[in-house]
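Have a look at this one.
In this view, the complex is presented without one of its protein chains, the others remaining in place.
The block that comes next holds chain A.
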Amino acid sequence: MQRLGVIVNPIAGMGGRVGLKGTDGPAILARARELGAEPVSGARAARALAELRRLGPAVLAAPGSMGEQACAAAGLACEVVETGEATGAAATRAAARAMLGGGVDLLIFAGGDGTARDVLAEVGTQLPILGIPTGVKMHSAVFAQNPAAAGRVAAAFLEGRAATQEAEVMDLDEDALRQGRVSARLHGVARVPQERALMQAGKSGAAIPDEAALEALARRMVTEMQPGRLYLLGCGTTMRRIKRALGFAGTLMGVDVALDGRLLAADVTEAQILRLLDQAPATAILGVTGGQGFLLGRGNQQFSPAVLRRLGRENLVVVAGQQKLAALDPACLHVDTGEAALDAELAGYIAIRTAPDRSAMLRIAA
């Protein structure tokens, strides 16, 4: 029988309704309670878990409000793991550790980006994870669209109807957010079940999957690179394909610089980029964040206004899979460089490379 791990972050989402932009840390939680915030996470988790009842999986849950109660509310029998005295993030991590050891096939957790980071920190890519969206910030691609959808994807995976794919775990810096600045970081990559789209066969063949198209494009782009030119390769999994095609592992969550087919500098800062730009002409290659459609200002602040002005818009190359672009609603991209004037200069249509010899025109919103 398939085994499912369940972790609920019971306080996730509490900061949201009272306008606190997150619930990270005890002080913020106390403030949220003062403002009258009610826990919502457990009920949403139960909604997801109810979708799994008909399968009757073996469930390993975190104790009490961290999973056990949601399982009971959903009518799922469960075995409870030990998390000792830990509370908050430490308890999430202890539970995730216990589930990794307990041999679960899928770890489903309810929370937001902060919870996703805690789970990821323990299980990495050793175990597929899936987020029930109950938090305030959910920029990570590990979350299903809604609790019921999370339950259904989990069911599909446990029934062998879903494969896993890599998904980025992102988080915003809450302190910066409360001060009105948006600053996102990529924290890593998790393995997430993806329900296979049930395509209608026969009348039209399947489109090229994004993964294959981007893999081929990465190899093509390497052959197109000009000698003596710097290539600033952005963050994320799409950029990592290009880094790997160049022959180095690359920094998943940072900007790497390649010159003449080799890694020149890894995980560079804004200052390092500016120094390099003094030495040679450069092209920046950027990915697009899924769902939100951000090109700049989410996890790649190394591309600062100063760097972008030096590069010029014509030296920005954007790469993203066509299916990812088609899923953007509305079909446009966003930039948030921190300077409104520069954002306005970058606005307008840009050709996004989607596969070798294929591109899509998308508007960067003003």
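Following the convention adopted for this analysis, a residue touches a chain if its C-beta (ideal position, glycine included) is under 8 Å from a C-beta of that chain, and two chains touch if they have at least 3 such contacts; residues count from 1.
As a working rule, contacts and distances are computed from a predicted model.
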Q. Looking at UniProt, which of "MaoC/PaaZ C-terminal domain-containing protein", "Aminomethyl-transferring glycine dehydrogenase subunit GcvPB", "Phenylalanine--tRNA ligase beta subunit" or "Amino acid ABC transporter permease" names the chain we cannot see?
A. "Aminomethyl-transferring glycine dehydrogenase subunit GcvPB"
Q.
Touching the hidden chain in the complete assembly: which of A:Gln2, A:Thr125, A:Asn146 or A:Asn315 does that?
A. A:Asn146
**Q.** Which of A:Leu259, A:Leu325 or A:Leu346 contacts the chain that the document leaves out
**A.** A:Leu325
Q. At which residues does chain A meet the chain that is not included here?
A. 51, 146, 148-149, 152, 197-201, 203-204, 206-207, 322-323, 325-327, 330-331, 348-351, 354, 357-363
